[in-house]
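My questions will all concern the structure given below.
Every protein chain but one is kept in place in this view of the complex.
Take a look at chain A:
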Amino acid sequence: MTSEPMLAVSGLSKSFKAVKAVRDVTFSIPRGKTFGLVGESGSGKSTTARLVLRLVEPTDGTIRFRGRDLAGLSPGDLRRERRHMQMIFQDPFGSLNPRMSIRDTLTEPQLVHGIGSPAEHLRTAERLLAEISMPRTALDRYPHEFSGGQRQRIAIARALSTNPELIVADEPVSALDVSVQAQVLNLLRDLQDKHGTTMLFISHDLRVVQFMCDEIAVMYLGEIVEQGPREHIYGAPAHPYTQALLASAPGKGAGKRARLKGEIPSAHAVPSGCAFRTRCPSAFERCAIEKPLMRDIGNGQKAACHLLDEAKAA
């Protein structure tokens, strides 16, 4: 299919004063696919999510959503566009209004966006509750009456209530216990299959990203360092950072395999050249001088590392 991607982000950057939180991020998500952003804290993945929704104004770059440039939209047009993009947050305790019944929680977005009549709002709310396997009686209850997993399901139902084309999910299962995590991940996949929703999925958990995403971008210190289809990122990671992330994940035995030294540097003082060089086990002279460019390594996989040039030259 050659149709235009649902979301195309190009050269996206955001600085908060001297802090370069996101630098030159480019990716696109085809309709109905799930795109994963993975990285450690401070990698800029959550800022990227907020930039995509224009909850934060970008310093530079373009965001094309459903074929329209979001940056060029008037506030009114942006608000109208928002019904097509919804967000699911990490903390289901903070993201649901404690004083709103589940009925109001699920009908308010439709009201705000002027979708349908009050009777239709309620019908949609009832249908969504059924989709997240909750009884109709939940409508008149309040968020505090539900467990973390149930609240996250309600947050998902709310996100679906405007029938959006894009859902941005920022660490949606990180606050949940593993058994509940599995329920919510299954639900997200089922709903996506059913509604054909496109998803930008953000997580620090490599296992969860692998389960959910078709394509994955690995972020480090505000930049994408590697990107490609799931099976290649996990099967043949090209960037030393991706390799180290995969080697660090628990469940691989306690063997002292390649551990990364040190910690992610401050975004106030991004290292020269390659931002990862201060922790890279294979860094050499060139890495401090010259910034590696994203290069295509086949199969739709791209990585930014000088080692890939060296390997080619050898």
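To be clear about the criterion, contacts are C-beta pairs under 8 Å (C-beta built on N, C-alpha and C of every residue); 3 or more make two chains touch, one makes a residue touch a chain; residues count from 1.
As a convention for this text, contacts and distances are computed from a predicted model.
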- Message: Given that one chain of this complex has been left out, which of "Cell shape-determining protein MreC", "Tryptophan synthase alpha chain", "Peptide ABC transporter substrate-binding protein" or "DsbE family thiol:disulfide interchange protein" is its protein name according to UniProt?
- Response: "Peptide ABC transporter substrate-binding protein"
- Query: Given the contact definition stated above, which residue among A:199, A:244, A:274 or A:297 touches the chain not shown here?
  - Reply: A:244
- Out of A:93, A:142 or A:211, which touches the unshown chain? A:211
- Item | Hidden partner chain, residues of chain A it touches | 40-41, 147, 149, 177-183, 185-186, 189, 204, 206-208, 210-211, 234, 244-254, 256, 259-261, 263-264
